[in-house]
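Take this structure first; my questions come after.
A single protein chain has been omitted from the complex, and every remaining protein chain is retained in its original position.
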Amino acid sequence: MVIKAPQEEAAREPCLTTRELSAYFGRSRVVSNVSIDFQDREVTAIIGPSGCGKSTLLRCLNRMHETLPGATTTGTVRLDGTDIYAPGADPIAVRRHVGMVFQRPTPFPTMSIRDNVAAGLKILGRGAPRGREAEGIVERALRHAGLWEEVKDRLDESAIALSGGQQQRLCIARALAIRPRVILLDEPTASLDPLSAQKVEELVYQLKQDIAVVIVTHNMQQAARVSDRTAFLLMGDLVEAAPTNTLFTAPSDPRTEAYITGRFG
Amino acid sequence: MGDAIASSGTSGGFARGRRVASLAGAAPGDRVYRVVITAFALMIPALLLLIAVAIGVAAWPALSAAGLSFITSSEWNVQAGKFGAAPAIYGTLVSSFIALVLATPLALGVAIFLSEIAPKWLRQPVAFLVDLLAAIPSVVYGLWGIFFLVPMLRDHVVPFFRDTLHLGNTPLFSGPAYGPSMLAAGVILAIMALPYISAVTREVLIAVPRSQRDAALALGATKWEMIWDAVIPYARSGIIGGVILGLGRALGETMAVTMVIGNRPEISASLLAPGYTMASLIANEFTEATSDLHLSALMAVGAVLFVITLIVNGMARWLVWRVASGPKS
Partner (left out) sequence: MSALRRRKAGNVFMLGLTYVAAVLATLPLLFILFHLLQKGASTLTPDFFTNMPRPVGEAGGGMSNAIVGTLILIAIAAAIGLPVGIGAGLYLAEKRGGALAMTVRYLSDVLNGLPSIVLGIFAWQFLVRPFGNFSALAGGIALGAMMIPLVTRTTEEMIRLVPNSLREAALALGYPRWRTSMSVILRTALPGIVTGALVAVARIAGETAPLLFTAFGNQFWSTTLDEPIAALPLQIFAYAISPYDEWHKQAWAGALVLIVIVLIISLAARHATRARFGSAAD
């Protein structure tokens, strides 16, 4: 585990920041006044008991929250300094910079493996890469997701023929193909067998060589293994965010300590 | 570059996102899409409104001229300009009633058979054959009715009721039996309504929870007692909904009825006498109508039919919905 010296950390500029971010379903507030920074080329884990608002917080970071009925947000989220909730900001543009992968794999069932990876490129219209260029992007995205060797001979087959773990890595490749600045992973291994989960964890480690990764998990061991920083969420409140090592060895809040020692949740 | 990628397991910086400079965008696609699908959705109310207004306006002259006598009078005399639709309304109601009396027990039997009794391998084919009845065009039923059903009723069924069962003196079976008759219309409508009633009934029977059946069996009920005392009561209003749905179909049915009912605008107690229905009245006279009042009277018949089916279908939907949303009261 790489532990960064505090001064080095302070010197770096976060690529995604939230200030006083709250999220609502109708009247009920499920995320309250969260202010947190996500560093470039780091993995940030969000942990907390089920229903504490982890997914909701994550979905506020690429404006997916607002696609649900009655869902609203207040506060700001800045991506490289630009407010993603500013009146002129287009949620579609936001989502192309902030990719997302869900708990259950979501390959498009009517598309081949190749078309799944290229799905995000195709909608660029005139500017969409074609032919060799598109092939190259698909290959690189699949390689990056560690899936290329397994599927290179059956790119034209249906994506739903893949195993669950392969499907999940396919979804990561699909998100990578449009070269996001940040990738959000919502319990990406929760529906996978241990071996597939391990592959995805290794992939997370690779991803942070290039981009910022935010991973939601309710598996504390996983958070400890893959993340540089960890944020602990409880009933919508951000209790504590710290370097992973610090949070797990010397939590500053008694509630964090109670949680990581298994006293509740 | 290609080699470098091929040799390294990872991207070599492929996935490095660019610093985000602008989040502007907003193509008008979504707004256009929303407007288009909303417009399509609005076409349905618009169409219904158009139908109601068009028929209402066209029917008005006849309705205002005849007043209430339009539905109470039996005199339909085009030359005299007298339009009383009572025989057609009566015929519509009676033929549909006969259809229900014949089709309901049969449909209930088939639905019970298919959902509770039939061996697995038999369910699919029998259900398919019954469902197929709904796919047969009404004009084909009419053709079959003219050349097979009507003669068969006249030559075999009616003599059986009259001579073997000695019912010839009752009003229902009195008078000459030419062939085309209220009875023939009722029988053909029964066949046509059967698949609708049995399909809905089958669905609601299947939806009855296991626990209802188990509870009855645990009390020592026979299979039939379980069906009759536990399953059917639970599904009752859904079944009634299915029957009324079948009624809605029967009321508006045109071609088959027109071809076998005899088309005579008289009210007769005998099932063997010819009759008329609202739909067949329109079908028969519309293209021959020359006077405006006659056309308007036919439109008014359409309006009455419209309103009756509206009420009947509304009732059916309400009953089916009640079952779908929980057990019977």
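Note that the chains are named A and B in the order they appear, and that numbering of residues resets to 1 at the start of each chain.
Definition applied: contacts are C-beta pairs under 8 Å (C-beta built on N, C-alpha and C of every residue); 3 or more make two chains touch, one makes a residue touch a chain.
Given the structure is predicted, the values throughout are model-derived calculations rather than measurements.
**Student:** Over the full complex, note down every shown chain the hidden chain is touching.
**Tutor:** A, B
**Student:** From the list B:129, B:172, B:219 or B:269, which touches the chain that is not on show?
**Tutor:** The single option touching the absent chain is B:129.
**Student:** Of A:95, A:114, A:181 or A:208, which sits in contact with the chain we cannot see?
**Tutor:** Looking across A:95, A:114, A:181 or A:208, the contact with the absent chain belongs to A:95.
**Student:** Of B:24, B:54 or B:219, which one is in contact with the hidden chain?
**Tutor:** Residue touching the chain left out of view: B:54.
**Student:** Write down which of B:139, B:206 or B:269 is the residue touching the left-out chain.
**Tutor:** Considering the complete complex, B:139 is the one touching the chain left out.
**Student:** Can you name the residues of subunit B that touch the chain not displayed here?
**Tutor:** That gives, for subunit B, the contact residues 27, 29-30, 32-34, 36-45, 47-48, 50-51, 54-55, 58, 105-110, 112-114, 117-118, 126, 129-130, 132-133, 135-144, 146-148, 191, 194, 198, 222-225, 228, 248, 251-255, 259, 279, 282-283, 286-287, 298-299, 302, 305-306, 309-310, 312-314, 317.
**Student:** Touching the absent chain: which residues on subunit A qualify?
**Tutor:** 62, 64, 67, 92-93, 95-96, 99-100, 102, 104-110, 119-120, 122-123, 158-160, 164, 167, 171, 174-175, 178
Note that only the chains that are shown with their structure count from here on.
**Student:** In their shared complex, at which residues does subunit B touch subunit A?
**Tutor:** Within the complex, subunit B contacts subunit A at residues 2, 5, 9-11, 13-27.
**Student:** Can you tell me which positions in subunit A touch subunit B when the two form their complex?
**Tutor:** 79-80, 82, 84, 86, 88-90, 92-94, 97, 136, 139-141, 143-144, 146, 176, 179-182, 206-207, 209-211
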